[in-house]
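All protein chains of the complex are present and in place, except for one that has been dropped.
Chain lettering (A, B and C) follows the sequence in which the chains are written, and residue indices restart at 1 in each chain.
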Amino acid sequence: MDFNDTPEEAAFRAEARAWLEKNARPRTSMTPTISGEDLTAEIVKQSQAWQKKKAESGWACITWPKEYGGRGATPIQNAIWGQEQANFETPPDVFSIGIGMCGPTILTHGTPEQKKRWIPKLITGEEIWCQLFSEPSAGSDLAGLRTTAVKQGDEWVVNGQKIWTSGAQICEWGILVVRTDPAVAKHAGLTFFVVNMHSPGIEIRPITQINRGQGFNEVFFTDVRIPDDQRISAVGNGWAVSITTLMNERMSIGSGMGVGAIEDLVGFMDGIEIDGRPASEDRQVRERIAEFVVKARGLKYTSLRTLSALSQGKTPGPEASMSKLVGAVLQQHAASFAMEMAGTSSALRGEAAPAQAAWQERYLSLPGLRIAGGTDEILRNIIAERVLGLPPDARADKGLAFKDVPTGPPKA
Amino acid sequence: MDFNDTPEEAAFRAEARAWLEKNARPRTSMTPTISGEDLTAEIVKQSQAWQKKKAESGWACITWPKEYGGRGATPIQNAIWGQEQANFETPPDVFSIGIGMCGPTILTHGTPEQKKRWIPKLITGEEIWCQLFSEPSAGSDLAGLRTTAVKQGDEWVVNGQKIWTSGAQICEWGILVVRTDPAVAKHAGLTFFVVNMHSPGIEIRPITQINRGQGFNEVFFTDVRIPDDQRISAVGNGWAVSITTLMNERMSIGSGMGVGAIEDLVGFMDGIEIDGRPASEDRQVRERIAEFVVKARGLKYTSLRTLSALSQGKTPGPEASMSKLVGAVLQQHAASFAMEMAGTSSALRGEAAPAQAAWQERYLSLPGLRIAGGTDEILRNIIAERVLGLPPDARADKGLAFKDVPTGPPKA
Amino acid sequence: MNFDFSDDQKLLQQTARDYLAAHSPLSTCREILESDAPYAAALWKGAAEMGWQGAVIPEEFGGAGFGHLELAMIAYEVGRALAPIPFGPSVFVATEAILRHGSAAQKSAWLPKLANGSAIGTFAFTEKPGQNAAEAIAASVKDGKLSGVKLPVADGDVANLAVVAAKENGETGLYLVDLAGSGIERKTLESFDPSRSQATIRFDGARCEKLAGADANAIARLLDRAAVLTAFEQIGGADRALEITRAFIVGRYAFGKPIAANQAIKHRMADLWCEIEIARSNAYYAAWALANEDAELPVAACLARIAAADAFEKTTIEMIEFHGGVGYTWEYDCHLFYRRAKQLAGLLGTPKYWKNLLIDRLSTKKGAAQAA
Partner (left out) sequence: MNFDFSDDQKLLQQTARDYLAAHSPLSTCREILESDAPYAAALWKGAAEMGWQGAVIPEEFGGAGFGHLELAMIAYEVGRALAPIPFGPSVFVATEAILRHGSAAQKSAWLPKLANGSAIGTFAFTEKPGQNAAEAIAASVKDGKLSGVKLPVADGDVANLAVVAAKENGETGLYLVDLAGSGIERKTLESFDPSRSQATIRFDGARCEKLAGADANAIARLLDRAAVLTAFEQIGGADRALEITRAFIVGRYAFGKPIAANQAIKHRMADLWCEIEIARSNAYYAAWALANEDAELPVAACLARIAAADAFEKTTIEMIEFHGGVGYTWEYDCHLFYRRAKQLAGLLGTPKYWKNLLIDRLSTKKGAAQAA
């Protein structure tokens, strides 16, 4: 058991650090942004410039194959890169979906031509990508999606609506899963495409979240035409392709939980007065915070165990779902507790409540994190079924053609 | 909103109290027994004597019809009687199942002959009753029971096993539900009987609980013969009859939660020292106890609201499930907390840990209460479906003949 | 034995519900949330015409002369509707303070205006974040002039009258301040629940009148009364949140069945129902104690407050989760409840205050019983 790098790892880390020191400023202490913020043109420009700079020196998408512009690095090298980069000020990242989900899916299921066409410009940051999966009536039950594509000659004509698409308005490309055959069972009738986001018939409308952030969009498709050569994998194989995307999604969301902030509660309570004494001397406050810290640290050390497994060449499995499941509720409870301790001032917000602003922001953003990328309930199912091997839920739609699956209460 | 009796209620209460004062001693403070204790012959004799005394003066089974020996009283009068009787020392009660569950079932579904045959001796305490419902493989899923009865002439021949039968060894009669037709859906193939517990072929084996109590038994049936005139209701109607029993069971278990003891935690913590001060001065201890007390008082006031509803002639519904659901977990948590505060001494038991003995006893008995008469999970289903009107679980056994319902993992 | 509201009280409640259904659908709450208007002025006026603000004000002062049980029913409906009006601070605190501690002159001056809604009252107690004991108050009174800063004051930007906690000669007391007077500076603050207004008020030698007998202990007793009524408001909100959630999960299908058929959801709905029922029973008991000025009120107020604040918050957290993605949108109403639950829980002292007070009061009662 050893937290030190191997000599190879140390050399790689030194190389990464040296490059970063030359190309970025060290990070000064700051509260990480945890709400979806507006993607201004300026932010997009900065993000693209940084991505390009990295790509030019071989530090972008480092685990991807060299032939498409990657570095061919190992997962542990990628983790080391991530650790080092986190010590530097970098622009907000508009590529997390493209690099975290779209790229890996195309690399796994795309043809050589498709890879050559899309991956290099994804790596250089020239083209930004988004994901078009969820629908208003297909969230947890993603395979119940209703957006359709019908083949006409060499093209597919898409109609329907997607939702929860981050950054749709700034993207060149999107990955899209749609129903191409409603007469077969729901998983069997799906097909996966890459769609150009500037195609005629696409309309994008931002969604306002409860914290007033606008990180997500609705995307409407009206007779949108997609050339057949933008189809990924076979017709009807969309579900298998989507699973690749989703597994990559869960890994990337779970690893960014930022539970480190939990320990800030100790300092926060130094500044809150309860009955004339700092709250940090109150045993109920102390013990409650201790419980939060135990969980937060447990998640942190779990991610180190995962990194060790990566380092040994193992692939992280469904157990990665734990980080989001436990971390999101933990932060919501911690935020609620911090607000509670602020007393009457918890009714204030923003400038009027500077000490608790970060906790309030969490209280308003965490409900979204508990839902995005798999609700708590879906994650518990994944852990129960895929880690513990417990049987699946009884399924009401089993064996039914998609068109026959009930989608609402029976008509009276 | 008024906690006082109406004039009629006050008169009834006075009459009850006068009789009790003449016939019993006032209760002195004592910790209520909450574990199943051994039913010695002496206890049974005392219990029967007290029941007989009450019956002779019209105070036994007071809501039951006068023609069978009851008093024809109202539910609110019954509640008042219960409140008053609780102020007096009375022997352990061996009739709670007979009076709480068997009698009401026979009164609802029995023929006049059957009522005449069994009810009067139940009221006078001459005959003690038990319930034979659960089976090793049919607990929450009671209708999945496998004990069979086959008709031979005027008799039924019963084979199988029942479990969790309280007091089986001291009983004259038991109510029994068995499968008489495995070829129909599981609820449709059941029939309800009264069985004489001295019948040849009945074997009773006590079950030791985790707290070493022996309140329950296994009862084995080998070619036990029951005359057809001891059948209650029609062949195949056993489920409907059982429901009557179960509804009465839940009402009687839920109302006896004894959460009043929770407030004893305040005093208990006065006697525990933490870092040189009484635990009752520690804010974490205080706030935790406050949370327990809020729940315990909430249950107490809920039972008063139920009593008000009774007083207005309403029938308590499935919401009565809350008392056991919330109360049992509450007491288990409170017991665990009390033990925790005892520190290293929590590893001791009995005489070696007198102050925490009652809490330990609860910690060992409460897991049973969370299961008996409907597990927490069954109660949540009842509240969700019958109070909140939420849809039932997806059912794997729907529409199947009983013999075709899966009962274990598929053979490899 | 009748531990329930009377038919007359329930009729009053139904009338209130019908009125609010017509005049304060959730879109009314949203309008205030999204606009700069601090409260729904028309609704406030209408409520006064229904007699709600004057529910416990005697008829001689222009009130309806109902009792506290009736007011509890109205509070419940105000909570159900998330009515965006300064009801609690004005009716549960300011009005109660004057009723209990006001002189004849003070009553004549303010109660009629409070009853007919032409005056809004508020309670200016806290001065900084955390939990402030009455003893720690810095605001002070000298020669009938009040100085100090109160932060935050619910509805402090729109109130006409403040009941202010301050010290005079080292003794804590309550003072009436007409906010139209001089020496008063107020500023609207950003509110966590923008459907309810928050402000800071700086008093700089503002004219004030002492409320007789309103010492630290009396302030605690005033908080008890307000806590009971607020508990009804909270339970109203929790009930409504649960109903909306129930309707959603029954109608929303996934995997070919309503999501409500999943035990992950239905069992937690059952738990929420239990939480709310426990809060309701505690609140009923406290309402009885309040209406009868019973010695149980101090304990009962703690029970009602702790249970109701907790049940409302828990319900709103699950409300968003069970709605899934749409529950996290501004467009859906879940966040109105999520915010209001926190806003009401923040008023009148932290859970820590009420829990420790409960244990104090239980211990005192027990001590007294043992001594007797």
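By our rule, a contact is a pair of C-beta atoms (placed from the backbone, for glycine too) under 8 Å apart; a residue touches a chain by one contact, two chains touch by 3 or more.
All values reported here derive from a predicted model rather than from experimental measurement.
Asks: Which of the displayed chains are touched by the chain that has been omitted?
Replies: Contacts of the omitted chain with visible chains: A, B, C.
Asks: Among A:54, A:71, A:295 or A:349, single out the residue that touches the unshown chain.
Replies: In the full complex, the listed residue that touches the missing chain is A:295.
Asks: Of A:45, A:305 or A:398, which sits in contact with the chain we cannot see?
Replies: Missing-chain contact among the listed residues: A:305.
Asks: Which of these touches the unseen chain: A:325, A:347, A:369 or A:405?
Replies: Result: among the candidates, A:325 touches the missing chain.
Asks: What residue numbers in chain C mark contact with the hidden partner chain?
Replies: Here the touching residues of chain C are 262-264, 267.
Asks: Can you name the residues of chain B that touch the chain not displayed here?
Replies: Touch set of chain B with respect to the missing chain: 134, 136-141, 144, 163-164, 207-210, 212, 271-276, 279, 282, 284, 332, 336, 339-353, 355-356, 360, 363-364, 367-368, 370-372, 375-377, 380, 393, 395-397, 400, 405-409.
Asks: Name, in rising order, the residues on chain A that touch the hidden chain in the full complex.
Replies: Spelled out for chain A, the touching residues are 1-6, 9, 76, 263, 266-267, 280, 283, 286-287, 289-291, 293-295, 297-302, 304-305, 307-309, 311-312, 319, 322, 325-326, 377, 379-381, 383-385, 387-394.
Convention: only the chains that are shown with their structure count from here on.
Asks: With chain centres defined as mean CA positions, report which chain is farthest from chain A.
Replies: B
Asks: Quick check: how many Å separate the C-alpha centres of chain A and chain C?
Replies: 40
Asks: Take the average of all CA coordinates in chain A, do the same for chain B, and state the distance between these two points in whole angstrom.
Replies: 51
Asks: Could you pull out the residues of chain C that touch at least 2 other chains?
Replies: Those would be 250, 257-258, 261, 351-352.
Asks: Which residues belonging to chain B are in contact with no fewer than two other chains?
Replies: Within chain B, residues 283, 286-287, 393-394 contact more than one other chain.
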